[in-house]
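Removed from the display is one protein chain of the complex; every other protein chain stays in position.
Up next, chain A:
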């Protein structure tokens, strides 16, 4: 194959893998919005905690990478339950600005608390897959990146089945449509809140555990994560899980191409440029339903 074409394929491949990271971050964000109508600014912090918990579970408990990642995901899912109990559930009847500011407060608390406890210096999550290489024809992908892609796809399928097939999933969908109506028919709204936050925070942490070995981690990485998450969620449509999948992959690929062919600085701003264009064309995103009155 020609050199140009190989380069292009490699860029697209990198973009798809980065995109899958964005998908994992955005899925939890869109779930919380779709079911509970909450914009959670602290979502990125759970991503950060997932990466740091993996690091410390490996270092302090002597676990291997995969066990450490699972422990971190479960640990952060429990934190998600606590976050809901103290920061979101008590405000369920308040104005949306109040809830949003509460989540901002939580984000500040976790970032600064993280800096205090973990230290501001970057850390590196060790993984046995970080250096292994998988050749796919002319392009090269590391094993870690293949793992990100495979786990991401698996998790999305499981989440889809959970929401469509299980009793809890049905209760979540009912709450998304009409919380009062759902409560009247016997849906335990409190449990729906708890489970939604548990799943969303667990997903963010899983993303952190997976992405940790491909980049340095530091306590302020949550802001980066939540911004990417928002771009994807708005691009795909707030509350739409297929939207998060398509939106995340599009963002990953466009960023990789812009970074490769234009400039890295431009790649930072391109995400927001895309959503401005998309929102003007389709105000509810690519897959969004009309906003509830």
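Note that contacts are C-beta pairs under 8 Å (C-beta built on N, C-alpha and C of every residue); 3 or more make two chains touch, one makes a residue touch a chain; residues count from 1.
Here is the rule we use: contacts and distances are computed from a predicted model.
*Asks:* Using the UniProt record as the reference, specify the protein name of the hidden chain from among "Two-component system, chemotaxis family, response regulator CheY", "Branched-chain amino acid ABC transporter permease", "Succinate dehydrogenase/fumarate reductase iron-sulfur subunit" or "Penicillin-binding protein 2".
*Replies:* Of "Two-component system, chemotaxis family, response regulator CheY", "Branched-chain amino acid ABC transporter permease", "Succinate dehydrogenase/fumarate reductase iron-sulfur subunit" or "Penicillin-binding protein 2", the absent chain's UniProt record names it "Branched-chain amino acid ABC transporter permease".
*Asks:* Tell me which residue among A:12, A:66, A:101 or A:189 touches the hidden chain in the full complex.
*Replies:* Here the residue in touch with the unshown chain is A:101.
*Asks:* Taking the full complex into account, find the residue in A:118, A:149, A:193 or A:230 that is in contact with the omitted chain.
*Replies:* Of these options, the touching residue for the absent chain is A:230.
*Asks:* Touching the missing chain, which residues of chain A?
*Replies:* 33, 39, 86-87, 90-91, 94-98, 100-102, 104-106, 108-109, 112-113, 115-116, 223, 227, 230-231, 233-234, 238, 265, 268-269, 271-273, 275-276, 279-280, 283-285, 291
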